[in-house]
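Single-structure report; data block below.
With one protein chain held back, the other chains of the complex are shown just where they sit.
When the chains are written out, they are named A, B and C in that same order, and each has its own residue count from 1.
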């Protein structure tokens, strides 16, 4: 174990992330070793879950230190294949401290049913679980990206859509693309982030709830 | 910590409410720090959950003492934003000892699918879980209110509808509005109450069951 | 505590029934203090759960001794309101040692969707979970009774239908009424029984599985 690895095991957020992983696994949101998590350690570095581990059985040594400089990643070990997307989310969102990527049945099915690149949630009190939203009357947008095995390309597309419509503008509520601490990759899963691990967890629960509500509603009222 | 706060930590109901919160969270009925609970401490006071706490991780100091005089609330600390609704329920219902507000996917979706201000449950044995109901043949009404961020206005609307149709009359079973220890706020969640914490829990389980049954039935038989 | 009550607390089946109650509650099949259980103690007596208890929090003293002579029940204490149905099942089925009555959302909704007094399950491997069934090709019948608050009348109706079509004949597979260790009360719940507590549990899981499968199938393929 190198010094960096030893140090990050003293990181209390690393221990909290492993505990959160057990809770997320208990919800069945990271089946079959799927999903990946990270916590930021500096402006240009983070700890990212190792590839292929059961996310309900993490210990701090399963979190690998990764750093980035523009689009260049460096890491010893094999972090999650989707590390480039985590790094891009940290770069686009300087205040973000944690990124959680999950594979729930609900988020996967929802993303597959919606053909647009964006879904607008309207009227749910739970929209207020997302930081910056203070009323159920504010429309809340969830961007959807097509899945690809080319993660750097997906990271670039995210950057492109983000720069067209940064978070600060989306609060003025244009009806188009905007980012609210969450995005879907179609037939794949959900990414959420937050300015603390606790906030990222709240965003995860909030987005999963909203997606689940719409899926249940579609079963009775049909697709929009 | 002031004396009042010290005292309420000795309240056995406060400890029981924290335990109930863990059970409610295990059912996924208070996701994303949503929901709020209270227990009555006198004719015009109660302990109310602090805002923004995970309701599955409460300890007695997360319950804030609140008192009311007509529509005036007083509290040290930041109790739940929906405290005024709890206070109104205690004022309208002098025998009530506990109020539980939850955000299940089922109650949220159900309230969104029903456009009337009231839903009548008929024929379920589980209707007897609600105090005062002794047969599945008694119609059981669940009032639905539109959501608003103006909680004092919602409390006033509740008072208005309650006074039109108090609980004691509803037992004579007019088919119109009436209150049976539960109400829905549309696209938001469920409020239940009871003459003890144990009864409030039974009402919560009963109403969630009935709502869930109707939702499942709608998926097969369609909306009424 | 009288001698009978003291004795039954030494009954290992009483302890096993309390443990089974915790497992059944964990499946959410006895919400809101609903449901009731019994174990036979002699040809004409049983221990029956007390009324109004949470079936996930039973201890042996919550099981009340009940005996019967023809249709006359005798008991000290307040056993479940549905004790007469338990007694009838023991009288009709001399080998039966345990009766479990549960209120799952699935069984409740299923019984409400089916208007006939009987439902035939066909082709499921899980049909073999029911004692006496050795192939998925044997049709398996689940009788459905209309709900009533008059439990003695329901017990009489059960006796009437049972005597028309006893279990031993149903194994020859007429397509009409027959009993296979389970019955539904419409909009109310499921009764199962077995020649041991373990078998009654297997019947409960088997019937709940079969009912759940058909409900899920109806959501996609429609009602039969």
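Please note the rule applied: contacts are C-beta pairs under 8 Å (C-beta built on N, C-alpha and C of every residue); 3 or more make two chains touch, one makes a residue touch a chain.
Predicted model only: the values in this text are computed from it and were never measured.
J.: Going by the stated contact criterion, tell me the shown chains that border the hidden chain.
T.: Within the full complex, the chain left out of view touches A, C.
J.: Considering the complete complex, identify which of A:31, A:123 or A:152 is in touch with the unshown chain.
T.: Of the listed residues, the one touching the omitted chain is A:31.
J.: Touching the left-out chain: which of C:115, C:135 or C:163?
T.: Residue touching the chain left out of view: C:135.
J.: Tell me which residue among A:46, A:88, A:130 or A:185 touches the hidden chain in the full complex.
T.: The single option touching the absent chain is A:185.
J.: Using the touch definition from the top, which of A:27, A:112 or A:159 touches the missing chain?
T.: Counting the whole complex, the residue in contact with the absent chain is A:112.
J.: Residue by residue, what part of chain C touches the chain that was omitted?
T.: Against the missing chain, chain C presents residues 27, 123-126, 129, 134-137, 202-203, 205-206, 208-209, 212-213, 216-217, 219-221.
J.: Which chain A residues would touch the chain omitted from the figure, given the whole complex?
T.: Contact residues on chain A toward the absent chain are 28, 31-34, 103, 105-106, 108-109, 112-113, 147, 149, 185, 187-189, 215, 218-219, 222-223.
Here is the rule we go by: only the chains that are shown with their structure count from here on.
J.: For this assembly, give the contact graph shape among line, ring, star, complete and other.
T.: Chain contacts: open path, no cycle.
J.: Mind having a look at which chain is the central one, using mean CA positions?
T.: Per-chain C-alpha centroids ranked by distance to the global centroid put B first.
J.: If I superpose the C-alpha trace of chain B onto chain C, what rotation angle comes out, expressed in steps of 5 degrees from 0 to 180?
T.: 90
J.: Once you find the CA centre of chain B and the CA centre of chain C, what distance in Å lies between them?
T.: Roughly 33 Å, centre to centre.
J.: Which chain B residues sit where two or more other chains touch them?
T.: 219
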